[in-house]
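Would you mind keeping the following structure in view while I ask a few things?
One protein chain omitted, others in place.
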Amino acid sequence: MSVHVDDLAPLPAGQLTPVAPVKGKVGRAIRLPRSPKVIAGLVIIAIFAILTLIGPWVAPFSPNDNSFAQNLHPSAAHWLGTSNLGADIFSQLLNGARATMVVGFIAGLVATVLSVIIGITAGYLGGGADEGLSLAANVFLAIPGLPLLIVLDSYLPASGRSNTLLIGVIIAITGWAWGARVLRAQTMSVKRRDFVEAARIVGESRIRIMFFEVLPNLVAIVASSFLFTMLYSIGTYIALAYLGVTSTSVWNWGTMLYWAQSSNAPLTGAWWWFVPPGLCIALVGMGLALLNFGVDEFINPRLRAAGLSKKGMRKAGLPRNPKLGLTPVVRNRPRPATAAATAAGPAKVAR
Amino acid sequence: MIPLARKLVVYVITAWVAITVNFLLPRLMPGNPIQTMIGKLQGRVTPAMQQAIQLQFGVGLHQSLWDQYVSYWSQLFHGNLGQSITLSSPVSTVLGGTLPWTIGLLGVSTVISFVLGTLLGIALGWRRGSWLDGLLPLSTFFQAVPYFFLGTVLLLVFGSDLHWFPVLGNYQRGLTPGWSWAFISSVIRYAELPVITIVLSSIAGWMLGMRNMMVTTMDEDFVLVARAKGLPTRKVVTYAARSAILPSVANFSLAIGLVVSGALLVELVFNYPGVGNLLLQAVLNQDYPLLQGIFLVITLTVLAANLIADFVYVALDPRVRQEA
Partner (left out) sequence: MSAGHVVAPVTGGAPASGPASGPASGPAGRGDPVLEIRDLCVDYGVGDDAVHAVVDANLTLRRGQVLGLAGESGSGKSTLAYAATRLLREPGVITGGEVLFHSQPNAQSRPDAVTGTADLLDLGEGDLQRVRWSEISVVMQSALNALNPVTTIGRQIEDVLKAHRPDLNRAGRVRRSTELLEMVGITGDRLGSYPFELSGGMRQRAMIAMALALEPQVVIMDEPTTALDVVTQREILEELIRLRDELGFAALFITHDLSLLIELADEIAVMYAGRLVERAGSESLFRAPRHPYTYGLLNSFPPMHGARVAMTGIAGSPPDLRSIPSGCAFHPRCRYAMERCSVDEPQLVPLSHGPVPPGRSPREVSCWRHDPRSAEPVPAELNQPDPADPAPANPAAAAPAPAPEEEKA
């Protein structure tokens, strides 16, 4: 009988469940998500992605058009009423989607790319490079993002402040450190696996190994990191807009809140002005968080709902939450016709 | 203690980076922002102000960059953060008056959020499949809502409409500050809604993290052994929770940065006279000395909080006490 110890050693907590190493490209078939949370998240994000693309074209009026009556309640003509300057709020909302989502996406993308490069390099190369990059990551992690961004953006000339691309990149500078740290830890654990060692022996260049052997195995974590960073970026951008740090002439949901706040909309009760943008931000955030749930459950299958569905368990007569250390006993196995283990002979009828 | 010493080094370097950023930004940014700022003063420049601007931004002096840097540092060591343009008083004085309020608000909120979030996370992780699981999507929603927006809504509904909470300010007008019960209870009363806002917005992170870690930890053999030992359930949960809480503490630095940013904005909504309000003024008026002073002070506060969290981590996890 083969005697192998290795396959019996248990995994330490928190480690990725071992899957067949993915070389070169994502070899595993993409499994369709089944969890309702993930589907909800996908739907929400899809809706807002569409809005991002077509928003300004679908808007009934221009967001800067102040020719309407002021402070109108929502009505058929103006679905979300008008601002105190007489602009259609619904159009502002639709227009604002684009800048908000684009900045969030760009910031998330740039930050994720940065964190991938820095994290994997630090984790794989080790030594001095690791020390230096880790120090940089720790420093950026420790400095609070929003205050730094406020200072940075306040010094920008007016042209810079209305440049959404630039703002996105600057936000990314404060957002890469977390992902880098996580990716570094995971790289260090993937580095020890056999196929990486094999690639090294064969003579693959380090860069090739890092990005074609190690990275494909970290795709799920990169995805999770991207979602999280995009969430953070949108929140930060909105905050900057609310404070008026970024240009107030670029339409995004934060700017809407800025104008609403400075016209005292909360106190005058003009809820139709400040509630919709806030709600949209919350919905997008929720969508991203739900998607992140899905990715989390993919990375760590233990987080998925336990194998037995509630209905299946109830039908079988099992308790709804089986407790640890109290294995359920459901004696429903059909008993064999003859008693087992007697000396009378083993002539037994097949079950 | 070695790992703590390394953390301290990182924090010192971070502080140095923050200070250097403060020094370099006004000098490197295109468009000459300092001149713009001086222009706004429209000639109403007191000698003290003049000197402060010179020292802070190197305007008007003809020193090399390095000399400016050295004198900048010596200023800092003397506690001189410059003069606020809009408030015409030293930044350090202004901050000294408002910082305690912010720290109080933040400190209380963070502690409540952390403790409550962790306890809920333990319950969620231990009793999977119970009604508590409904809390997860709910908390995600609150986490996605911007802090200040939630504050605005709560202010409107519970403050203005229902009058359950006072709005605006940090204590009742007319009360003299002091250690009297009347004053303290008023402070508490006025802080309730801001604290609730911050807690609601930040609790999801702690809760989710703890829950995920509990689920992972419960799969460990030592938790099963705790059960096999016939220990009371409370003890078994403690076994699991002690290990599961470690990542939450380790990730504190990330969380506190976000909470601080959110808290500053909440102060705006409730007109709480903390650093957040100062921040808004500084941004509106491009009051760079004040802006930079706030940035520095906030950074140092966050670093101090991180250091405390690191101490707690070392106390909780004996494995890091020996050199790796």
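Lettered A and B in written order, each chain numbered from 1.
Basically, a residue touches a chain if its C-beta (ideal position, glycine included) is under 8 Å from a C-beta of that chain, and two chains touch if they have at least 3 such contacts.
On a predicted model such as this, the values are computed, not experimentally measured, just so you know.
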Absent-chain contact - pick from B:Met49, B:Ile122 or B:Ala226: B:Ala226
Touching residues (missing chain, whole complex) on chain B: 219-222, 224-232, 235, 239, 242-243, 246, 316-319, 322
Positions on chain A where the hidden chain makes contact: 1-3, 5, 7-10, 12, 306-308, 312-313, 315-316, 318, 322-333, 335-336, 340-343, 345-348, 350-351
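As a working rule, only the chains that are shown with their structure count from here on.
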Residue numbers on chain A that touch chain B, as the complex places them: 10, 13-14, 37, 135, 138-139, 141-148, 150-152, 154-157, 160, 178, 231-232, 235-236, 238-239, 242-245, 257, 261, 266-267, 269, 271, 274-275, 278, 281-286, 288-290, 293, 296, 300, 302-303, 305-306, 310, 320-321, 324-325
Chain B residues within the chain A interface of the complex: 10-11, 13-14, 17-18, 21-22, 25-26, 29-31, 33, 127-130, 137, 140-141, 143-146, 148-149, 152-153, 155-156, 160, 212-213, 215-221, 223-224, 227-228, 236, 243, 247, 253-254, 256-258, 260-261, 264-265, 279-280, 283-284, 286, 288, 291-292, 294-295, 298-299, 302-303, 306
